[in-house]
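One chain of protein is taken out of this complex; the other chains stay put.
Moving on to chain A:
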Amino acid sequence: MSAVVTDHEHDHEHHDHKPSGIKRWLYTTNHKDIGTMYLVFALIMFFIGGAMAMVIRAELFQPGMQFVEPNFFNQMTTVHGLIMVFGAVMPAFTGLANWMIPMMIGAPDMALPRMNNWSFWILPFAFLILLMSLFMPGGGPSFGWTFYAPLSTTYSSDSTALFVFSVHIMGISSIMGAINVIVTIFNLRAPGMTWMKMPLFVWTWLITAFLLIMVMPVLAGVVTMVLTDKYFGTSFFDAAGGGDPVLFQHIFWFFGHPEVYIMILPAFGIVSAIVPTFARKPLFGYASMVYATSSIALLSFLVWAHHMFTTGMPVAGALFFMYCTMLIAVPTGVKVFNWVATMWRGAMTFEVPMMFALAFIVLFTIGGFSGLMLAITPADFQYHDTYFVVAHFHYVLVTGAVFSIIAAAYYWLPKWTGHMYDEKLGQWHFWCSLISVNLLFFPMHFVGLAGMPRRIPDYALQFADFNAFISIGGFLFGASQLIFVWVLVKCARGGEKATAQVWEGAEGLEWQVPSPAPYHTFDTPPVIK
């Protein structure tokens, strides 16, 4: 990365006044405001979804039924999943994209600023509908976030229609957001910002946006079929009418697997930004990172049925999906290798963003390895629908995606607020999170391998000790995130002044504008040589 800004003018004389009051947020077309709203929304959703996880862990603290009815327990697992995927992780990444991509490529704003605002404001309404459905007679969605038919058709509650339409508008929001990102990157790069000079965060988001455009409409299609099957007598997923419940799983996972990468590729971009900064070395193997990201995205379209090994598919199909899945380990291995090689003989320091990035590399790799175990078809027959799967995807999503988002927040907070965050509190947040998250998710591997099924409010006695342990880890992890809020509030309100570059080893356009970044950056594009 040898991007050098020569003639950018970030004068904040006349055009840096922000509109005031509530209208600033309701009517805004500013990518920074919209990015902030996305991030705050994601944080609120993270706590709502987290509260549901606390309910789940409280119920599972002991065998037997303690606090909630089984039906309500199922609603908690379902809505926890939906909120964390669509309400926390995805909006958080979109918020980071909004804030950072225009600054990283020298654009004045996102390409379609009004649509950008629309994309955001759909989300609070969509989740309002989803949360209100919990209070309907019969309860909210209780069929798991994957809403397999016939659980979501024949056996679901009346609120299913609300679930379907709220997913529809979430999808509209995601597609518009993705179109905005992709057009911004294609069309608004500053002169000289060639493809292979783009920061990796921009590259990974470009590919993520492509995946979103390809698969969110498929999700819209499958929820529509659920709607018509439940309410209008179609039989897409009903064998009596010539359909097949397994068809649901095929369409859902054709969306669902790329969706998993939608939630991790931007994380790769974040880690690829943070590691070089704190190792004070350029990223090792930049081009191979770009190709690895693209390969992962392409492979993501060929592996969906590895979620369905136990549905009784022909052996040839199972083998195809098994081998394709294992192939993903290659580009992922390239990435982990490159991060480690970047740190090799670097002048490393260990500020909070770097700590979270390092934890990401180690713990995400654990999640990747358990993924490889799950990819082995005959072994998956044992692991399928157990806590081993829960452990696997929480390692990639919590210690993967969520840790990367937290790392990104610490890394760019000084740029957003103009103040340094409290390093000591941040370190507390990191260590509390790191220890509790492993108490929480690591033992799940063991109970899963021993056969404890997921999505069950009660369990056999031999799992009792591990589950008590896991629940304690869960409560601690939940409590640790309160430190994060404390850090964020404290940093927004004041603190040590941040310089433009913020971090000694930071490179790129976003570190050449002042901190806090002016309301409008790059009215005329900078020239990158």
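As a convention for this text, a residue touches a chain if its C-beta (ideal position, glycine included) is under 8 Å from a C-beta of that chain, and two chains touch if they have at least 3 such contacts; residues count from 1.
To be clear about the criterion, contacts and distances are computed from a predicted model.
For the chain that is left out, the UniProt protein name among "cytochrome-c oxidase", "ABC transporter", "Tetracyclin repressor-like C-terminal domain-containing protein" or "Succinate dehydrogenase/fumarate reductase iron-sulfur subunit" is "cytochrome-c oxidase".
Note on the undisplayed chain: of the listed residues A:V40, A:V55, A:V68 or A:L247, the one touching it is A:L247. Touch with the chain omitted from the figure is made, among A:F47, A:W121 or A:F469, by A:W121. Residue-level contact of chain A with the missing chain is found at 19, 23-24, 26-29, 107-109, 111-115, 117-118, 121-122, 124-126, 128-129, 132-133, 158-159, 161-166, 168-169, 172, 175, 178-180, 182-183, 186-188, 191-192, 213-218, 220-222, 224-225, 227-228, 231-236, 239-244, 246-247, 250-251, 254, 312, 314, 520, 523-525, 527.
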